[in-house]
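Only one protein chain is missing; all other protein chains are in place.
Think of it as A, B, C, D and E in the order they're written, each chain with its own count starting at 1.
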């Protein structure tokens, strides 16, 4: 019997699916290391490592309506990629499905946020886990650079926004964050509050009906995720990120896992990225039961 | 636009296809290094490196009826894998299509040979490129070990058989080869004859209407193919192997590329393996024009 | 002066030894990644990194009667390997020595458990550190698959059994564990109890005179042990595992460190595995002083 | 004594230099693998492997006026990078020095060619070693894509052009080459002619006073150069490339070594690239004696 | 615009600099793994990953007077290297600048300590973070072996000395430490006290005006720093080390980061090492404001 290699347990066709996975092998604006173009396929390979059953939620992923749509055909120009991707993701959200993106670089989050925002009923917000503010207006002459994604979310979508794990940025970004009352949490703050308390605090702060949840994997400490475009020491633990995902997934209309560069380790980071996708789906599905 | 990651230029559906690619991620009897389980996906990734056009044959692969059927669901037990695979490949040959296998270990060749033999019209033969004789009756207690595949082809299918690139085996295998008048060529013999002359000589020797062509990548010198289960120095050049494939593809009813272990280099061997598949298809298709 | 490369500080001959180390380079049923066949030699190489003196126990390993018996000659068939290994390990236990196995895959633990159980005086138990339940009856058509080892321990040896670090398994395994009152601890439970309390609780639960202690390295978080057959995020810390070993070694009649696949990192996991072996021996020897 | 890490034997300051080395860590349009951004520094590291003396030419590089200008500050946008680089290289050629670029991707060759052409006295030509035609007008929506560099040389600089090692391209490129009487040599033609004869033939064909010589390292067979952006089997040997460089360096006003992606091997390709730069300089300097 | 590849944000010339960085690519006495010769350049490459701004201290490194002097020209003989390095570092300290060394192996710390001690006003001390005591008098016949550096500091410079993270050494070293009342902290002690309390305790113990701070990266747990000459499990966390650096930098007259062997991971350890250098400089500069 032959099977198409892809995300394990993504057994549904598009029509019946509630969760639509897709990869975007695009890393053209990556500032330090390129290579996140290989992450979607690496996460698919890594998924064969896992049992379909999630005991915490008593959910079997093989029984959920998950579809793997494959990879987005990405060109070289970030503006074109973002606008084309926007259309495809809007298709998914308009069909009432939850888009789950496997990056690729963080710039790709913007069109997914937009697609989810457009379709959102009620108040909409965005939560980003990231070591970096990504609040620049443009970087290296490129507006939609991966280092600017949060700024464009704030300006083009919503300022109902929280970012977690932040510990790096030029002074201008820290000032911008403070001047604009952006809600952010450093890793130390996450640890001292605890993930569960933090999740409650964020929910209260955002006070919204649905969110988009974006995970730039560099939010994590490199001990857990060494293979990244811009790894930043002193980050979140994998348990903290897991618990934040578990807490926020139920209200999420879209999710992504970004910035993994699989050629810089022996699989560790892609395995963790794939696991987070599975936790997200299980947590979301469990909340629907 | 989303696409399913797979062999590039394999754009046909099964029904319309003339060439049916599939991977078999199985390496359970590998004697030295395991890891050929990762080769089918590595060759698919590598295929994105290539232009669809083959100038030597003036053939565009994107215009040929090539189908990528995905990977065979292989268990742990070699006997079960071989018998199940046998059925699936027989399905392909019975539909009049050419099976092209991406191994996986060399033991997997036997069921493909059998499927092609059963369906062959006229006289049938087998050509194996390999550093090793693979003539043992059994190895490490396993009859269908990867080190025995040629012996079983001889015993169970046909002795209309030639092997190219041989340079390694226990004395018993060399004696068996000589005692049974097995036609083999060492790399030195290939080089001194030249690939084109060799191909003619083999065609004459076999005197048959169709063959199965099996490429154990260790036929090549490790300079060209370092990432293998059992790399053996002093082998064939990539040009020699290419020219043998070009010469024999037109009469081939099936083909495989086996024993690549992609984790032992930075892509070099999988890229070459994917290229040989493309040369095979182009050469075969060109002969049909 | 020449020396045989091997486990450093394993200076005793077999006769005078109390601890007999051996490797089993066997990984034929590994479900995700193969490669634990290379782990015994990798742990031996890694051992050159360490001082012979253990300050916590005030024990010098170079002064202990440790013998490195080399590697077990493993064929391809798991049934044969297990039954042959069974004999060899029984030889060790019958000579009153403590067998310490360097895997290889986890299926190899069963014959060691049996050998220790047979020789045990008084009540015997088993403690397994593992991310996985390994409670399947068979997997992929193979009864003695590495994913089934705990089930066979329970059925063929003893149900005086505890497993630590568990966080992955199909629903059937979680149900089986609950239905059969199997004592297991998730990593979160280990962290919240603390290793020392846990050890006391386990000792009380087992209420036995001696145990076999098996460490499937995937019990650990991939931050500490990335090079594994089936790495599972959200695992134990290296300190937790160390302290459990320290606590249980004194009552252990056998020990193993399994499932390391050294080609997936730069030495980190094999170094940790070798360290655990040294901690086990030091802890055991200290308790005899 | 401290020294600035850089190209070994590049001991001259800019003013006194006749050869000006520089790196351009830019790979944003790379189609298959990115990573040539790391090649300039990798070639500098590799240069410490070599003796300063070249016995073939009886030249000591440490005595030649070689300057390492460092790396070009490259942004994300290829158009900006090319136009800024153009100015800097023009500065070098206007100062009467020979620019030697360490890529980075092949698109960067165009501004160097232009700078050399502008400054050339007499008839000017271009020789490109490449597996690919690079004759597309644009690729993936990007005019100055690395896959288009030769087309732009032909259109914007000169059609006094030869390319060596070509074996890959879409049918359109092969047709374009034939329709426009572009002089190209496949690897087989190079081998059958011999490098020395080929060099004479090219000199005669070009009939010019000076050339720019560009080495896309994928002209080489992956056996010699596995770490590349788009490795293509069946290429030139390292001796053939060396002899072509030796033959053409004396008439070259500029040179580059492009498309090495050092993270895909253990140093082999960067070492060879650094060696070619040293052969180029020695050959050029020897011709001035 | 060209720039010399080097430590990012080290924009000052020597004369105006307050912080003078230099690398020493020397690893000839390394006992387990060599390769720290590549660490200085690896940390320079890694520095491009970071923002210049340090938000904790509200300091922008690009505005500080940091100079990268390049690499020390190290021969093969450790005695010669140490005595020559001694002169060069003394030049730096005599100019009133703070030397920051990127090793290379730990033996290189001694000449830096001496240079700082000679120039120190008031009482001088030394703090070493290390998994190992490094208290041997000589090792493998070499007095100035990397395994002896702390002993020579004690004997040749000062016994106003503290070491943090110690967990490995022969019994003789533990005895020596106790017999000589050497102040040391195991990782467990660091964790139980907390870094801030520890720093205060150390400051009180040393009771001195300035110190030299040496970071043998193996003080860290391999989860944070896998690529080391002699990685030792059960070490400090990256946060603990960061906080100790933050606490002690203000009183430090010199600093080093030693023993990274970058070829054993995908960049994780060199990135962390570069980060610690940046934390040191920011913490020191902030204390001067």
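Observations, loosely collected:
In the analysis below, a contact is a pair of C-beta atoms (placed from the backbone, for glycine too) under 8 Å apart; a residue touches a chain by one contact, two chains touch by 3 or more.
Note that the structure is a prediction, hence the values are computed from the model and not measured.
Partners of the chain left out, restricted to shown chains and counted across the full complex, are B, C, D, E. Note that of E:37, E:97 or E:203, the residue touching the chain absent from this view is E:37. The residue from E:12, E:48, E:62 or E:142 that touches the chain not shown here is E:142.
For subunit C, the residues touching the chain absent from view are 1-6, 22-23, 38, 40-41, 44-45, 69-73, 84, 88. Although one chain is not drawn, its touching partners on subunit E can still be listed: residues 27-29, 34-35, 37, 75-77, 80, 139-142, 145, 263. Think of the hidden chain as still there; on subunit B it touches residues 32-33, 167-171, 174, 221-223, 226-227, 230-234, 263-265.
In the analysis below, only the chains that are shown with their structure count from here on.
In summary, the chains found to touch both subunit A and subunit D are B, E. When the contact pairs of A-E are set against those of D-E, C-E or A-D, over half line up by residue number only for C-E. Interface comparison, D-E versus B-C: the pair with the greater number of contacting C-beta pairs is D-E. Put simply, the chain farthest from subunit D by mean CA position is C. Distance between chain centres (mean CA atoms), subunit B to subunit D: 37 Å. Taking each chain's centre as the average of its CA atoms, subunit A and subunit B sit 41 Å apart. In subunit C, the residues that reach two or more other chains under the touch definition are 223, 263, 265. Contacting chain pairs (ordered by label): A-B, A-C, A-D, A-E, B-C, B-D, C-E, D-E.
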